[in-house]
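One protein chain omitted, others in place.
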């Protein structure tokens, strides 16, 4: 029999996976929201539930951290990973909020590409989280997220050029820019999640 | 007689409390500034003094850190807490700056609520700082700051809807948005202070 000095605490991997799965749901709500004839109020309501579920997960992880003596990796990294996941959720939620708040009935087509990238990033993140346990096969994940973020950047800049092309009045530009900026911030936050995972892997290696 | 291996270094708690008290003064200047018939130039001058006092406190804490061999908690956390307190000050100062710079004579009423929340957050922060010494009774503080930040978010979004309601021309919207954004950033920075305190408490527990 082997003594185990450090109890295995698998709950973190489950909590991060759970959080990332919640982001997949949220990103799909975004895809739905921008499709034609979407029932915006129902979707906004579901998004709010997602955001609250994210907040609860954040606090559950923090509470767990409070009670654990041994953690699978640095407390500070757990803290940072949780914040970055939370940032993704906040930005996606804010984008939906702005669309409702500004009563934006028509959105430029490029937003479909932005939202598609977010959905893909959410899926990759949800697939990577369980691999934190073994710390194996993670580099493919962060390389791909970095690639997606570059693509998101490209789409974002094309959208800005479109917004300023003269087709929209200044107030409409301001409103649409708030939405587009939040979606870009969500892509950036996915990259921060990936960077934190990379930095954890770097330390563990 | 008991030997004391690690000299008690109470100066940090005093410096953080002192910094937070300075934020209370700054938040009250904001309240004054947005009231009718305010002497804006005098208040802006006092705000500048507050900001400089904040900068001096930041450097005093950094110097102290340089000279201390033993610190009451992680050097990095002291560094981060100081930066977040400084961020609050910078955002409040920038808001006052923009009001003067853009010569904004009339401000939307919702700003009163934004500023009221900042005053409350500053008071709570100033009350919490001395409790860093014992690390006790701090959870009420960060829970309340999180609640206030949610409230600030709500007020902020209502203000944005108001700005874009058609009552203002695009340039005025841009100017007012700069002020409102800085006040929202100050509320966020108060949350970062609270999160850092939570993270310090998590490690010490």
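Lettered A and B in written order, each chain numbered from 1.
Just so it is clear, contacts are C-beta pairs under 8 Å (C-beta built on N, C-alpha and C of every residue); 3 or more make two chains touch, one makes a residue touch a chain.
No experiment lies behind these values; they were computed from the predicted model shown.
Check B:57, B:175 or B:192 against the missing chain and you find that the one touching it is B:175. Taking the complete complex into account, residues 62, 65-66, 75-76, 79, 83, 97-98, 101-102, 169-171, 174-175, 178 of chain B touch the chain not shown. Across the interface with the omitted chain, chain A contributes residues 157, 160-161, 164, 166, 170, 173-174, 177, 195, 198-199, 202-203, 205.
One rule holds in what follows: only the chains that are shown with their structure count from here on.
The distance from the centre of chain A to the centre of chain B, each centre being the mean of the chain's C-alpha atoms, comes to 27 Å.
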